[in-house]
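In what follows, a structure is listed as structure tokens, so that the remarks can point back to it.
With one protein chain held back, the other chains of the complex are shown just where they sit.
In order of appearance the chains are A and B, and numbering begins at 1 in each one.
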Amino acid sequence: MRYCLTTAALAAGVAFMTAAAASATDLEVTHWWTSGGEAAAVGELAKAFDATGNHWVDGAIAGSGGTARPIMISRITGGDPMGATQFNHGRQAEELVQAGLMRDLTDIATKEKWTEIVRPKSLLDSCTIDGKIYCVPVNIHSWQWLWLSNEAFEKAGVAVPKDWNEFVAAAPALEKAGIVPLAVGGQPWQASGAFDVLLAAVGGKDTFLKVYQDKDAAFAAGPEIGKVFKAADDARKMSKGTNVQDWNQATNMVITGKAGGQIMGDWAQGEFQVAGKVAGKDYSCLPGLGLNPMIATGGDAFYFPLLKDEAKSKAQEALATTLLDPKTQVAFNLKKGSLPVRGDVDLNAANDCMKKGLDILAKGNVMPWTDQLMSQDTQKQKEDLFSEFFSNQGLTVEDAQKRFADIVSSAD
Amino acid sequence: MADTATLDMAPAATATRIETGPRGAKPRKTFSRRNIFLYGTLIVVAVYYLLPLYVMVVTSLKGMPEIRLGNIFSPPVEITFEPWVKAWSQACTGLNCDGLSRGFWNSVRITVPSVILSIALASINGYALANWRFKGADLFFTILIVGAFIPYQVMIYPIVILLREIGLYGSLWGLVIVHSIFGMPILTLLFRNYFTSVPEELFKAARVDGAGFWGIYFRIMLPMSLPIFVVAIILQVTGIWNDFLFGVVYTRPDTYPMTVQLNNIVNSVQGVKEYNVNMAATILTGLVPLIVYFASGKLFVRGIAAGAVKG
Partner (left out) sequence: MSETYPKRPSQLFRNLSAKIASVPMILTAVVVFAGGTAWTVLYSFTNSKLLPRFSFVGLDQYYRLWAAPRWGVAVENLAIYGVLSLIFSLAIGFLLAALLDQKIRFEDTFRTIFLYPFALSFIVTGLVWQWLLNPDFGVQAVVRGLGWESFTFNPLYDASIVIYGILIAALWQGTGLVMCLMLAGLRGIDEDIWKAARVDGIPMWKTYLFIVIPMMRPVFITTIVIIASGIIKVYDLVVAQTSGGPGIASEVPAKYVYDYMFFAQNLGQGFAASTMMLLSVIIVVVPWAYLEFGRARRG
């Protein structure tokens, strides 16, 4: 009864197991995907992996990456690594790789021509350290979405906004109808993510890169960013009265029409889907807040710790292959609400919002995201600042911008 | 020190005193102003203490629609045990949908050896510190007491390294050792205080009879220290059973304790927060220490009296 998968997964696994070789290897996979949509998506990965004749041992740790990562890192450095683990690719696992604790996947990558199938190319770059590939990207997650509750706007008697400015203008009407205009959960990363989205949408790609890639502190203290802070000030005023912690509770406020909108990544879509809502009818989405449609190529990836056990190492290879398999990619990403990492898959089943995302991706309007540009340390400082900014109206826009510039100046 | 009152008091004597009951002024007639004030205060305070438990139980017996409508203090209109079943055997974390049940035995397997080892070590420490003082003992004891103030988070990394070096990382015994280490300061303090108050004559007489360190420990000290052992067991069962941090960092998923499942259930929000399931899961997780408390009530105070009163 220990690792009871969904019945379907088990059935599929059994069916294939008889066909495949008898050598089923247990491979423990740790991740922090535990919300409704996320768990369903992981189920797809497990199903596909079990079909290769191995066995996915699920090691989910709830409570977002912040809770899970220390545990994963302790396990790897403590000499008791799991078979594979989720990280946001970029810089989170950099040092583990440098310490020689992670497995080099270059051979498999060359054999399976990852460089040709993974798109956009920058995804694989984030997995590459010193010319070697260390992770398998599984999806593209972009933060820059504004999710809107059509029901809420109807109730307030205003049209569903087409961009951020209209949204801000509609806020008083929403408030009058007893609706919180913008839901922002209490977890620090939500506030900081919302600001990054505003920076990319209001300021544009170049502004974003100037601050986060070039770490230009003088620019961060300047009038251009002042405008972004002005928008963030609007956002925090609109978010008063949210009173929830988790991101998906905030999403739930949008789903139930208690809030007008939420700035959140495309993973929010999974929640709408689980709740049985239809894109375009029950909810609307504005990529890039309707101002600057861009897709950031952040996302999730699997890393493979270096293992001594040969059978397990073999299973790691099987998992790496499975993760990039076109069928797995489609099944996983449809459930997760994220975009697949390969361009050659058939996504007819995608809904309105995903199609918008795919369109932008096809046009090549992509940009790197904070996970790839900055260290976790800098990100955490940003989180501290913005979670304070959003909850404390006493912190003025000017002071906040000054502190922001300080963080940028010491960023790495 | 204030030994004027306690110097001559053996733990055994303390125990009998407690049996004889409270001191203070003699009770007067039932409805005196004093009694109204006394019981009034106690009842008000008791309500404050019971309220959260009441809310937990009541909520865990309601269905979600009722929770959304009603107020949290109202009793359930329609009692359902669904949330309990779900918390125990169906709630999901990631792909594992077997609720708390899979953590329960892990918790037992962690708690039992940890409690035994930590108490054995601490009682011997306390005994050595109280009766067989050696040079430097005070220094070690002071370090130990300061250790009680170190936030656990600080020690995570050094201990990861330590366990890796001795090859116990990720194993059950590694976790048992960690629990023994962190239980040591307070327990040693309690045992030391307790053994200090054992009448010296007993100890001297045994020495004259030729009993050594272990002889005295097993034949004289152990038999008369039931109360303090009860206290130690209660403190450790509670502490170890409720531990989340060590359980999750120093073990692997197949030995995760129940608290990790609780965290997973409570933090895996699937759509709406299922408060009733959360509450049922919370009560289920807390049940073991709670039962220990309710069952051992009087002994606890008695043991505390013996371990804490003397300094």
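Brief remarks on what is shown
By our rule, contacts are C-beta pairs under 8 Å (C-beta built on N, C-alpha and C of every residue); 3 or more make two chains touch, one makes a residue touch a chain.
Values in this document were obtained by computation on a predicted structure and should not be read as measured data.
Within the whole complex, the absent chain has one touching residue among B:Ile79, B:Ile145 or B:Ala205, and that is B:Ile145.
Of the residues in chain A, those that touch the hidden partner chain are 66, 69-70, 73, 77, 92, 94-96, 99, 186-188, 191, 243, 245, 375-377, 379-381, 384, 387-392, 403, 410.
Hidden from this view is one chain, which touches chain B at 1-7, 9, 14, 17-18, 21-27, 38-39, 41-42, 45-46, 48-53, 55-56, 67, 71-73, 121, 124-125, 127-129, 131-135, 137-159, 162, 180-181, 184-186, 188-190, 193, 196, 200, 203-204, 207, 212-214, 238, 242-245, 259, 262-263, 266, 275, 278, 282, 285-286, 289-290, 292-294, 297-298, 300-302, 304-311.
As a convention for this text, only the chains that are shown with their structure count from here on.
Averaging Cα coordinates per chain places chain A and chain B 40 Å apart.
Only residues 1-6, 9, 28, 30-31, 33-36, 39, 42-43, 46, 56-63, 67, 70-71, 74-75, 77-80, 82, 246, 248-249, 252, 271, 274-275 of chain A touch chain B when the two sit together in their complex. Put simply, chain B touches chain A in their complex at residues 92-98, 101-102, 156, 160, 163-164, 169-170, 248-250, 252-254, 260, 263-273.
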